[in-house]
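Have a look at the structure below before the remarks.
Excluded from the complex is one protein chain; the other protein chains are retained at their positions.
Going by the order they are written in, the chains are A, B, C and D; count residues from 1 in each one.
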Amino acid sequence: MTGNSATVTVADAPVAGRAGGAAAFRRTLPGRIVLLLVFGFLYLPIAVLVMLSFNDSGLPTAWSGFSTRWYSALLGNSDILRAAWNTLVVAIFATLVSTILGTLLALGMETRRRKSNGLEALAFAPMVIPDIVLAVALLTFFSRLGLTMGLHTIIVSHVVFDLAFVCSVVRARLKHFDFSIVEASRDLGASGWTTFWRVTFPVLLPSIVAGALLAFTLSVDEFIIAFFTAGAGRSSITLPMQIYSMIRFGITPEVNALATIVMGVSATALLISQWLNKEQVR
Amino acid sequence: ADLVISNWDGYMAKDIAESFKAATGLELEVVNHATNEEIMGKIMAGGGKGYDVVFVSSPFAEVLNAQGMLEPLDKSAVPNLANLYPEAEKLAYDPGNQFSVPYTWGTTGLCYRSDKVSGTPDSWMNLLQPADDLKGKTTMLATDRWLMGAGLLGKGYSVNETDPAKINEARDLLIEAKKTLLAYDDTTFYSKLVSGEASLVHAWDGWCNYGIAENKDIKFVVPKEGSDLWIDTMVVMKDSEHKDNAMKFINFILDAKNHAWAAENILYKVPNKAAMESLPASLGEQYPNMKMPPEELVKYELLRDLGPAQKDYSRAVSEIKAAN
Amino acid sequence: MSFNAARPNLLAAPGVAWLVTFMVVPCLLVLSYAFFQRGVWGGIEYTFTLENFARVADPLYARIFLNSARIALTTTAIAILIAYPAAYAIARAPRTRQPILLFFAVLPFWSNYLIRTYAWIVLLNREGLINNLLRSMGYTGEPLSLLYTEAAVITGLVYNYLPFVILAIYSTLSRLNPELMEASRDLGAGPVRTFLRVTLPLSLPGVAAGGVFVFVLSIGNFVTPALLGGGRFQMVGNLVYDQFLTANDWPFGAALGAALIVTMIVLLFVQARATARASGESREAQA
Amino acid sequence: MNAETSPILRIESVAKKFGPVVAVDGVSIDVRENEFFALLGPSGCGKTTLLRMLAGFETPNAGRILLDGRDISPLPPEKRPLNLMFQSYALFPHMTVRQNLSYGLEMERLDKAEIRRRVDETMATTDLTQFADRKPEQLSGGQKQRVALARALVKRPKVLLLDEPLGALDKKLREKMQLELKRMQNEVGITFIIVTHDQEEALVMADRMAILKDGRLLQCGSPEEIYEAPADRFVANFIGVMNFIDGQVAEDGVFEAEGLRLALVNARPGPATLATRPENIAVGAPGERLAGTIADIAYHGLDRVLHVKTPATPVPMQVRVPASGAAYRVGDALSLKIDPARCRLFAGGAVGAGG
Partner (left out) sequence: MNAETSPILRIESVAKKFGPVVAVDGVSIDVRENEFFALLGPSGCGKTTLLRMLAGFETPNAGRILLDGRDISPLPPEKRPLNLMFQSYALFPHMTVRQNLSYGLEMERLDKAEIRRRVDETMATTDLTQFADRKPEQLSGGQKQRVALARALVKRPKVLLLDEPLGALDKKLREKMQLELKRMQNEVGITFIIVTHDQEEALVMADRMAILKDGRLLQCGSPEEIYEAPADRFVANFIGVMNFIDGQVAEDGVFEAEGLRLALVNARPGPATLATRPENIAVGAPGERLAGTIADIAYHGLDRVLHVKTPATPVPMQVRVPASGAAYRVGDALSLKIDPARCRLFAGGAVGAGG
């Protein structure tokens, strides 16, 4: 995912309007202050988490000296590493499928002539169905069908709610979308499919990226549905399942170490790819 | 794999798969669940296909058996059952260990900082109606049976009480208690004691030991009104395709050396006479509740499935949680 | 876009098919339990009854619903207030930097919900970092009770769902035609009124989407109320969860779940109408 | 030009409603192969809607559209061998000018070199070469319009629909583009249907033109026909400038109005309106024919238009005089000589021939 989102560049601005246009209003200072504050808030607990990953003691209460023992412990803990890998697989595939289906659904819904209440309810439902209901329902469903469960059933299940979230983000963007460029593309001989890839998709890209990031984030953290739709083996344990199961006997800072590594690697990968992009442009 | 078991993470030796393989030549796969409720839900909804041995607390084992989802034990394949204390073979939910084998057992009581609590707490009311200096410094378990248990015991009732009026009395007591409570906490209460955030907490005996390990001033006491007896058990699923292996696994666990691991590492009492006797004496010195003999333990009231009265417990807990 | 009336349906088809197969059918299966009785040992006894729905009418549940809706709404409002300026600032940043900023806004959430929440506990508890910091700055009073309060729950929820609102709002703001804002300024509206009358209405669909995310995720959350709220607060999601797992009362859980789903969908419809009106959509009139 | 060829495009009683709004109301037009056909009409009369139906973006509520004799209604826009230049440009915001132009050719799967060649050529003829790598948002209004035009032109379709293609261009550039369009009509053999508000453009370029009003077709014919023989008062007034004098045709065929008597051929007796263009009125000294005084003088570059108050008309009549001729001043009295051979007579809304 890191690599994925890293190489995405948001396509250029829309419709009429001049690039220089907003320049006069682009008061960067308040913008920067806002970003500083919000990012400060977002990273405050992350700083704590990183700090705890280097704490010698296992208790998250007192600082008892710098240590990398949790990192060594993590490297020796194949269960956690395996779960992290599974989570990545689930999140990537669920994001991929739900981004595609969600975007298409959004396009379908917003280009319809008449609003359909049934369709609206269908698109809202995955967001409001309590996780446990969906979890129990899917497990019942899968086992009645006699399916063997595993990562694939988790992915299928995550797509259900991910797709609703993606759809919702993309639809919001489509509300004031100028569809004449879609018409222009068809007029120039592009099929619906080509039009989607060459025109609609790039112009919607910021929203699609936003939707995909959202889906990925939801999937990475989802626990109950994953637990219920996972198979009965290690091969389909995800990180949240692993971490929740540690609750009873204490979550060790190995998990903090893992989170630190995940975020560190993602950030580094993004920054490197950005840097490479820039080099290419030159 | 030749065998899949589901357990809480950290409830067995990390290298259990290797040592089991060394002993039996079988591939063991360990998966984890977070709570009894979740694994129960999963088994009830999906039939539990794929799991061979599951670790659950006794009332849940009782339910699974009533639903016909458990395989009776093949005692001939589990010779190590002989290692159990006799008390562990006469537990009311499963006399004679027909479908379950106890893995750990213990009771629930008060865990406190003796340096911060004046006097020695000895009653549930010390928790439910704390002295002024303890107000805002107590926590209680949030899981419905233990939460209600404290209220019921405080009122002098059974932890398996089904009379709605009595349940309501306990509920009202607990709603009152909520006002002086710092938090409901099932997982980190001992670290709250260590950090000093809390001074007196509602705790499982074994878990209190984690606190004692960090701070010598932490003590555990079972209130005079009595307490519950909880048992985590191993059960074999009826749908298991590896029942023989499952029996071998249970037998393996019951081996004194293997079973002692739980006592030594997670500081829970195990119902295994041979294992308990193999423990170093220092353990009992450091964690006095480890020394509680089985005959004392089984005096406490065993948690049983409530049947239809579960409804009333759930509603009562909802009311407590919703109160402010 | 009316050159092919069938196309919208075609586009929606795969998503609809997925939802019908993996949501509607399974959920109907489970929600139909609402019409049966709980077995003595849990499970379902297939005797028809409406009793479960009668139990849903218990004012206790309405109270819990209203209370958690209040917490979720407060969370939503605060999240929007914080997310909007952030999304705005990102949308106005140089275009090549926007994806990076978005990425860093969600990055913290690729760790794990539970450990992030524990990090908050470390920060907020009576013996935690913030209280220690205060003490080291010379504060001598009682340590602040930052944890196990409604405020702590809301902080935790806002924190965890903030990036979702940022993403949703960014998605609509990123392509607003700047000339519209210019036209408003030109017609005499200052920055504030331009924001209220032009920018905000046009980005309202994104605000609404983000708001819905926070609301539905908060009202169904149970980790944050349990850990940061000390279990003193309960969201409705928890109620359904308890019926299915703790009480092992699936029929009642199904009835409660169905009632919750219907209520929330109705609320969402009302919200969608209001948003459409406020943001001046006129698609319907056009068709 | 190709008056005898069969129509390449036949529009049959086509109608389109938007809710209660009737945008196009039973229009039938035949456009002939390789013709330059202009659509004119007041703002909102349905021109864009008509073109959008031809291109396939709106489904007519009634009527048929035949291309080369085949009904094209089942064809989606991309399958129709005609291209539309959008009034609102509809440029792809994420593509450079070159990419915008190449897009349509890539859809035809032409090879890269060929695409490059044709795009370069079209950019050169539309003066866009230097903007090849700019995005639309970095262009001026006129530059954008040229990109939209070029994007349609480069496709060289059978039929090209242009919705006000030159409105944002200055006169010189517009003339250059007009020549370019004419060249393509002749060399590539494209049939053009063009919407324009520039009458001179329509009169100069079109082989035939149609006048629409309120979604209805009023007249269709060559520019000369329409200028010289407008079908009704609206067309007469809409194309060019027309002076209208309300009056009465006497039994002897003489048109009579306040201060004016004009003998006409073939005029039917009854109330009637005489229509005459400013250039068909000569100015004489006071005393001759229709007397008036100059109310206003408008400078039009190459000539002047006198607004002359007369007893015969409620509004001043417009009279065109060369800028280089006699000097006039507001308030001057003069008399107007109307050429009876170059008048139209409209009786009760019906059309009567003047001269």
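Just so it is clear, a contact is a pair of C-beta atoms (placed from the backbone, for glycine too) under 8 Å apart; a residue touches a chain by one contact, two chains touch by 3 or more.
Just so we're clear, the structure is a prediction, and the values are computed from it rather than from any experiment.
Visitor: Using the touch definition from the top, which of D:Met85, D:Leu203 or D:Leu274 touches the missing chain?
Guide: In the full complex, the listed residue that touches the missing chain is D:Leu203.
Visitor: Among D:Asn34, D:Asn83, D:Thr96 or D:Gln143, which one is in touch with the chain left out?
Guide: Hidden-chain contact among the options goes to D:Gln143.
Visitor: Considering the complete complex, identify which of D:Gly44, D:Gly189, D:Pro271 or D:Pro311 is in touch with the unshown chain.
Guide: Per the contact definition at the top, the residue touching the missing chain is D:Gly44.
Visitor: Decide which residue listed in C:Cys27, C:Val122 or C:Leu202 touches the omitted chain of the complex.
Guide: C:Leu202
Visitor: For the chain that got dropped from the picture, name the residues of subunit C it touches.
Guide: Counting over the whole complex, subunit C touches the hidden chain at residues 177, 179-180, 182-191, 193-194, 197-198, 201-202, 279-282, 285-286.
Visitor: Since one chain isn't shown, list which residues of subunit D touch it in the complete complex.
Guide: 18, 21, 40-44, 47-48, 87-88, 138-143, 145-146, 163-164, 167-174, 197, 199-200, 203-204, 223-224, 227, 237-240, 277-280, 298-303, 320, 322-324, 339, 342
As a convention for this text, only the chains that are shown with their structure count from here on.
Visitor: Can you tell me which chain pair comes out on top for contact count?
Guide: Ranked by contacting C-beta pairs, first place goes to A-C.
Visitor: Most remote chain relative to subunit C, going by C-alpha centroids?
Guide: Most distant chain from subunit C: D.
Visitor: Measure off the straight-line distance from the CA centroid of subunit A to the CA centroid of subunit B, and report it in whole Å.
Guide: 37
Visitor: In subunit B, what residues contact two or more other chains?
Guide: Subunit B, residues with two or more chain partners: 35, 38, 41, 195.
Visitor: For subunit C, jot down the residues that touch at least 2 other chains.
Guide: Only 1-5, 121, 127, 244-245, 287 qualify.
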